[in-house]
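Of the protein chains in this complex, all but one are displayed in their positions.
Naming follows writing order (A and B), and every chain is counted from residue 1.
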Amino acid sequence: MANALFYALALTTLYGGANVVLRRDPLVGAIHLALALFSLTGIYVLLGFPLLAGLNLLLYAGAVLVFLLFVILLLEPRERTARIRAARARLGLLVAIVLAVEGVALAGTLDGGPGNPEFHETAAATGTLLFTTYLLPFEASGLLLVLAVVAVLVLGGRDPAPRATAAIRPPAEVPDPFQSVGFPEGRA
Amino acid sequence: MGSSILFLLPGLPLAGSLAWGLVHLRLLERRARGEEARAPERLLGILATLAVLAPFAITVYLTAQWLGAEPGERTIEATLGSWIPARHVSIAATLRFDPLAAVLLLVVTGVGAAIHAYSIGYLHGDRAFARYFSHLNLFVAAMTLLVLAGNLPLLFVGWEGVGLCSYLLIGFWHEKEGPPAAGLKAFVVNRVGDAGFLLGIFLLAREGLPLDLAALREASGGIAGGIAAAAGLLLLAGAIGKSAQFPLQVWLPDAMAGPTPVSALIHAATMVTAGVYLVVRLDVLFLAAPQVLALVGAIGGATALVAATSALAERDLKRALAYSTISQLGLMFLGAGSGAPAAAIGHLVTHAFFKALLFLAAGSVIHALQGEQDLTRMGGLARRMRGTFLVFLAGAAALAGIPPLAGFFSKDEILAAAFRSEHAIVFGTLGLATSLLTAAYAFRLVLLVFAGEPRMARRDVHESSPLLLVPMGLLAILSLAGGLLVAPIERFLPAAPAAAHEGGMAHGLVVFLATGVAVLGVFAAAKTWRRRGAEREADLARHPAWRVAGAGWFLDVFYQRWIVRPARALAIACGVFDLFVLDGAVHGVAKGSVLAGGTLRRLQDGRVQSYAAGMAVALALLLFAAWSLLRP
Partner (left out) sequence: MTVPTSHVFALGAVLFAVGIAGFLGRRNLLVVFLSLELLFNAVIVTLAGAARHHANLEGSAFAVFVLFLAAVEAAVGLALLVALFRIRRSVDPDAMATLKG
C-alpha cells in the first residue's frame, strides 16, 4: 500500500516538475512547483524522515516558494520567445534526456533491495545530531542565513531619493543626546 | 736599453693610430654638430710620419750594433709574458729581432716613412685625413708585429692586422662604388689563404711541434716528411693568399681602388711581401719537404709569367703596376723555391724601392691628370712633368733589370739560383721569360705615359709639389744605387742550411742572359710604343691573346661564375629560409596562439546557461564513467 503511494507521489512530483519547465507563465510554473514540493513532502514521510518533511513544508514550500511568488507577481515578466523551438531548449532537452537515462542506469546498478525499510528518523535524533556532532555547520548555516538577510536587504533596498533628503533641513541646533543621561563614559 | 725597446717598434705606430683615430672621431662629432672641422694636416701628418720614422731609427741603431758582432749573436728577444697559457700549447708574447727581421723592418719603416710623408701632400684636403693616417699607422704597427713575432700565432695576429688595414685602406673612399667591394674582395680572398695558415698552425700544434719560430727551425730537421709537407702546404696557402700568387691573385688588381700611396706601401712594398717573409722564415720546414718547396718555385714562376703578360696588356696604369707586383712576387717565390731564400729577400728589398717609387710616381701623374688612369689617354708628359718622368724612368729601369740598377742585382741572384736549382730548366726559363716581359711592359708604361703626343683632354698639366717629389726622389736614389745593398744583405742573413747545389749554369752566363733579355725587352717596347702608342694599343687589343692576358686570363671571371654567384645564391636562399621558415615558424606560433585564443574566446559568451550546459555535459560524461565502472 505504502509502495503504491510512493509511486503515485513520484508521478505527481514529476508532473509538477515537468510543468515548471514547460509552462510559459512562470506563475503557473510556481504553482506546479508547489505541487511538486508537497508531493516530495509526502515521499519524505514515506521514507521515514518526518523532520525533513516538516522542514520542507515550512521552509521550502512555506518561505521560499512564497518569496518566489512575490517576486513573480512583482516583476510580471513576460517571456518573449517560443519555448521549444529554440535551439538551446533542444540542447537542454537532449542533455536532460541523456542525464536521465544515465542516472536511471546508474541507479539500476544497486542491488535492488529497500535497504533498511524499518529505518526511522526522528526530530529528536536529528536534532541531537545537529546540536552535538554537527554543531559547527549548524551554527554556520545560521550565520549564513543572517548574511543572506543582510544581503537581501542591501540588494533590495532602495536608494533614498535625492529630493527627499534635500527637503529635510537639519535642525538649527543638535540636541546633545547624552546631556540628560548620566552615563559616566558619555563625554571624554 | 734593454730588449723591451722592441715593443716600441709596433707600439709607437699603434699609439699613433689610436691618437689619430680619436682625432677623427672628435672631428666627426664636431661635424655632426654642424661645425666645419678639418684635421690639422701638417701637424698630424708629420707626427704620423714620425711615428714610423722613430721605429726606423731604432731599427737602424739596433742593426748597427750588430755589425761588429758574430753571426750567432745577432738576435734580440723580448717577451711580454704568457699570452695563451694553455696546457698543451703555451704561447708567449715574444718579439724576436734577428737579421731577417731587421732587413724587413728597415724596408717597412723606411719606405713606410717616405710614403707617409708623400701622403701628406697626396691626401691634402681629404675630409678623412685623420682616419687615413690612423689606418696607415695601424698598418705599420701590424706589419711590424708580423715581422717581429717570435711564434706563429703572434705572427698570425700581425697577419690579420695587415689584412684588416688593407681592407680599411682599399675601401678608404667608401662613398664611391668600387672601393668597398674591392676591399671586401681582398679580405675574402685573403681569408681563403688564412684558413690554410690556421690549419697549418693547428697541424703543427697537434703534432706536438713547437710554434715558436726559432724552436720550430731547430726542430724542422726531425719532422717526418709527410707532416712537413702537409704543414708546409697549408702555410704556403696563407702565403699565396697574402702575396697574391696563383690561384689567389685576383684581389690585387682590384685593390688599386684605394689611394695610390696605399697601393705603394701595402700592395707593393710590404703587406704582399709577408707571404715571401713567411716562406723564408720557415725555410727549414720547407727543406724538409722538397716537393712543397718545388711547388713554391713552380707557383711563383708560373704566376710571374702569367702576371707579366697581363701587365703587358693592361690599360689602366695602376692595374698594370699591380700585375707587375704579382709578377715580381712570383719571382721572389721562385727564388725561395730554388733554395735561395736570401735572394728572395734581396729582391724583396729592391722591389720595395722601385715598385713603391713607380706607384708614387703613378700617383703623381694621376693627380696631375685629375684622376685619369687610362694609359691610352696619357702621353707627352716628359716635358711637362720632368721630375716625375725622371723618377719613373729610374723605377722602370730598375724593374726591367737594367744593370747596374738595383733590380738587376736582385733579379740576377734569383735567376742564378733558379738555374742552380733542381728544376733548373723550368725555373730558369720561367725566370728569363718573365724578365723579358717585365722589361717590355716597364718601358711600355714609360712610353705610353711620358712619350709621344699628349692624348689627354686637359692641357694644363703641371708638375707635382715637392712634398710628393722628395720622397720619390729618395726612392729613386735607392732604386739606382740599391744594388749595392743586395750582396751585403745576403751575407747578413743566415744562410739556408742546405744551400742549393753548385753547378748548373755558370753565374756569368746567367748575367749575360739576364742583361740580354732586359735589353731585348726594352727594344721591343721602344719599337712598338714609341710613336703612336695609342694606335698600337688599339691594334694589339684586337688580338685574342692580348685580350686573354688583359683579362687576367679570365681567372676572375671563373671565380665570379663558379664561386661568387653560387655563394650569393646560397646566401639569398638562406636569407629567404630565415625570413619565411624560421621567422615564419616564430610568427606562426604567435599567430597560432592568437587564433587559438580567438577560437576559445567564443566559448565565453557571457551567458550563464552556456556555462551550465558545459557543466551538464561534463556531468553526463562523469555519470557514464561511473556507470561503466559500477555495472555488474
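We adopt the following convention: a residue touches a chain if its C-beta (ideal position, glycine included) is under 8 Å from a C-beta of that chain, and two chains touch if they have at least 3 such contacts.
Owing to the predicted nature of the structure, the values given are computational and were not obtained by experimental measurement.
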**OP:** Could you run through the displayed chains and say which ones the absent chain touches?
**Re:** A, B
**OP:** Can you work out which residue in B:E453, B:D539, B:D583 or B:D605 touches the chain that's missing from view?
**Re:** B:D605
**OP:** Tell me where the left-out chain touches chain B, residue by residue.
**Re:** 601, 604-609, 612-613, 616
**OP:** May I ask you to list the residues on chain A that touch the chain which is not drawn?
**Re:** 2-3, 6-7, 10, 13-14, 17-18, 20-21, 26, 29-30, 33, 36-37, 40, 43-44, 46-49, 51-52, 55-56, 59-60, 63-65, 67-68, 71-72, 74-75, 77, 79-81, 83, 86, 88-93, 95-97, 99-100, 102-104, 106-117, 119, 121, 125-126, 129-130, 134, 137-138, 141, 144-145, 147-149, 151-152, 155-156
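Convention: only the chains that are shown with their structure count from here on.
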Original post:
When the centre of a chain is set as the mean of its C-alpha atoms, what distance in Å lies between chain A and chain B?
Top reply: 98
Original post:
What does chain B use to touch chain A in their complex?
Top reply: 609, 613, 616-617, 619-620, 623-624, 626-627, 630-632
Subject >> Residue ranges of chain A touching chain B (in the complex, touch as defined) >> reply: 88, 91-92, 95, 98-99, 102-103, 105-106, 109
